[in-house]
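Before we start, here is the structure in question, set down as structure tokens.
All protein chains of the complex are present and in place, except for one that has been dropped.
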Amino acid sequence: MNLSLSLLSDQFLLNFSYLWLIVIATTIGIIIGAMPGFGSANTIIMLLPFTLAVDVEVAMIFMVSLFVASHMGGGITSILLNIPGNGGSAATCLDGYPMARKGLGQQALVLSFVASTVGGMVTALMSIFLLPYIARLAFYMHSVEMVVILLFGITLIASVASDNMLKGLIAGFLGLLIGAIGADHIYSTPRGTFGFIELYDGVPLIAVLIGVFAISEALIMMESTSVLSDTGRQMMQQSSWKETWEGVVMSFQRTWHMIWTGIIGLIIGIVPGAGASIAAFVAYQQSRLYSKTPEKYGTGIPEGVIAPESANNGCASGDLIPLLVIGVPGGTTAAVMLIVMTYHGVQLGPRLFIQNPGIGYGVFITMLVAYAVMLFTTLPLTRWVSKLVLIPTPVLAPIIIAFTLVGAFAPRGYMFDLWLTLLFGAIGYICRKTGFNVVALLIGVILGPMLEANVMRALRISGNDPWVFFSSPVGNILWAALAFSLAIPSIVQWRRNRAARMVAA
Amino acid sequence: MSIMLNRRHVLLAGAGAVFAPFASAVQAAGYPDKPLQVLIPTGEGGGVDQAARAFNRIWSKYLGANFEYSYFPGASGQVGYEVFVSKREADGYNILFGNIGPEMIMYATQKVKYKYPQDFVYLGSMDVDDSVIWVGSGSKFKTIQDMVEEGKKREITLSTSRLPHPSTIGALALAEATGMKVRMIPYGGGGPARSAAITGEVDGCATFLSSSLGLGDQARFLTVFNETNRAPELTNNAPPVNQALGTKIPQMSGQRAIAIHAKTVEAYPDRVKKLSETFKQVFADPDYKAVAEKAGTPWEFIQYGDAASCQESAKEFVELADRYRPLLSATK
């Protein structure tokens, strides 16, 4: 791969000459990312007439900026309103929203932006310099390894539901079963669809997301006139630039945390078909696991915002690597980029880096520049955007419902999805009011289908030999890590108990 | 599963041409006065999407209308067809861009609510894309004979985008004819299926040729399911399967095609006439060659097929699928 300094500096110059375009694209991307139901893939499709008309370099700058910005924007509504803009930012709700309720919304937004930026930039840099090695990772991450990685995410069901394990597990398994609605992964035969053609492709994630989070949150919200606690309200009213700065300090006190969670995102992103939602949940689970204070996760701590946000942006770099290096798109947005690049006659795969190294590496340079630009456009915004939570709930709740319902409808254009969203809104409300953890439910719905697909595929490849799951070295290392991670909490508990007994004795 | 083959339906789509002069001129005058809605039963950015967009760029010139796209992937294309038949108006403004081979196999193996050709007909096809088997560059299989030999000792795994697919039937027919054992692994999409073969999770990939051409040296083509290899220089001169192994496997191709509601053919013969005439004009346009190749389809594969030939090939795939039904369907 022909990497040289002059190549990189040329790409930087090119990107700087299109700075205005990056500003426009990232602004669109952030808005799209924050709106549930709208994502980079359908936006880029809508803008195809533009990207097909301009030079391929310009088109790539535009698409890549918009793509990474949509990952960055997803956290905004998760933090302020407990409504994830997309699956990748669902995990951000866990600690982001509690922070906002405490009046730390501005800091949480800054944390999310800085973590996104650091996660995105570090992984983009790694991609530039280690591309051949990172691309090789795809050769080791097969169905078996994905099964274990997904199990890391699934174990989070038990963690988030630790206050009432039984109910949490019921919610989690109900989620898994809801995720098993729709065509099976081998024969594409519809299952559990109640005869609705709209469910053949599975329960649309966005309807669950909006129903369980937005609609039920709007209903819950009505119990007081503000989403903030009383002290939180006072803090928000007095907030100034100081809080933004505090958020920046908080973030960089946890620089290493941002880096390693970003790398988790990168690795998961490389696997075709695995996306930001898995990356975010796995990173959150890992972050909680290696924390000294795992019990504080879920109450609004900075690490709980950093981990998923950094990971889902790290995932953005990973998503594009299979497209560039082997010519196979890893996700929908990458597939749309493929249309544009083939239209412009750019050959993807190994030949890209021989014939057009500028475009190959340019993608990551654009990421670097786009993240830098976004830091300047988003940080000042935090002060104003975070005021959103000051709107009294009787006004806020109807607005949330009206506008998120659009997001439930938009991706597929079925009226059915609106009714489904309302159904999940009611289910989400009952779950919350009766102690069934909705995040556990959501983890089941998101990760269940991918887990099933990978398990069934691994079994089929092996000729239905269950030992296949322990047949690969990388897989076995991951299994060991999983076993270890399940054991850690008990070991810590045991040592604490012993220490307590010693003190008592 | 068998189709009630009814001559009326075979000829319906083409018949528009004959009856059109008698249809009211008023109806035809304004058509099309708004964009056509294209429904794609596979994912955005997929092979059909790319080909449809390339084709429509030229078609809009002759038709005098633009195109708007929507995507309804799921259950191997069933969702798209169900939505098209039950929720789209039969007015000549709604067309479906699909792929006859895989989608007729899906029709034959899954429980669908629509009927072919009572509910929709193919108006014309735009290319013929052959099924192939290829392996990753690191594979020990240099020829299809190598794979067949090994396959007699152990089960060969081949990735495919989905089970109801001509290349799956091709591979199963090959296994039946040679005594090799083969296990098809569906990945739910062309991208992941290709990636699995390149990264060595499976022994090889069974798919359509054109979507694998961009892989370059990463893929080594072993065989083509047709009587001749129409793009030998792009496929390391892989031999046609029957020539290499002395088998008698029928041609396994995909034909990307447009479909319209059968009701449209009856209610708006003039619109259908305009559609089919302008559809055909595209193939003579020199610009089409450029955009089709840009979209990744080699010019050798571009081939106009009329309504009758689409019907013929649809029928063949339903018969083929019936033969392999137990291997392709979850309902026994």
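General remarks:
We just call them A and B in the order they show up, numbering each chain from 1.
Note that a contact is a pair of C-beta atoms (placed from the backbone, for glycine too) under 8 Å apart; a residue touches a chain by one contact, two chains touch by 3 or more.
What we mean here is this: contacts and distances are computed from a predicted model.
With the options "Sugar phosphate isomerase", "Transport permease protein", "Tripartite tricarboxylate transporter TctB family protein" or "YdbS-like PH domain-containing protein" in hand, the undepicted chain maps to the protein name "Tripartite tricarboxylate transporter TctB family protein" (source: UniProt).
The hidden chain makes contact, of the residues A:V325, A:I401 or A:I461, with A:I401. Touch with the chain that is not drawn comes from one residue among A:L388, A:A410 or A:A481, which is A:A410.
Annotation for subunit A: contacts to the undisplayed chain at residues 38, 43, 46, 164, 166-167, 169-171, 173-174, 176-178, 180-181, 184, 186-187, 189, 191-194, 215, 218-219, 222-223, 392, 394-395, 397-399, 401-403, 405-406, 409-410, 413, 415, 418-419, 422, 425-427, 429-431, 433-436, 448, 451-452, 455-456, 459-460.
Taking the whole complex into account, subunit B touches the unshown chain at residues 70, 329-332.
Just so it is clear, only the chains that are shown with their structure count from here on.
Distance from the subunit A centre to the subunit B centre is 35 Å, each centre being the mean of its Cα atoms. Of all the residues in subunit B, the ones that touch subunit A in their complex are 43-46, 49-50, 53-54, 69-70, 72-76, 78-79, 82-83, 86, 106, 110-111, 113, 155, 157, 162-164, 183, 185-189, 191-192, 194-196, 198-202, 214-218, 294-296, 328-331. Residues 41-42, 45, 48, 138-139, 142-143, 182-190, 197, 200-202, 272-273, 322, 326-330, 332, 334-336, 338-339, 342-345, 347-351, 412-413, 453, 457, 460-461, 463 of subunit A touch subunit B in their complex.
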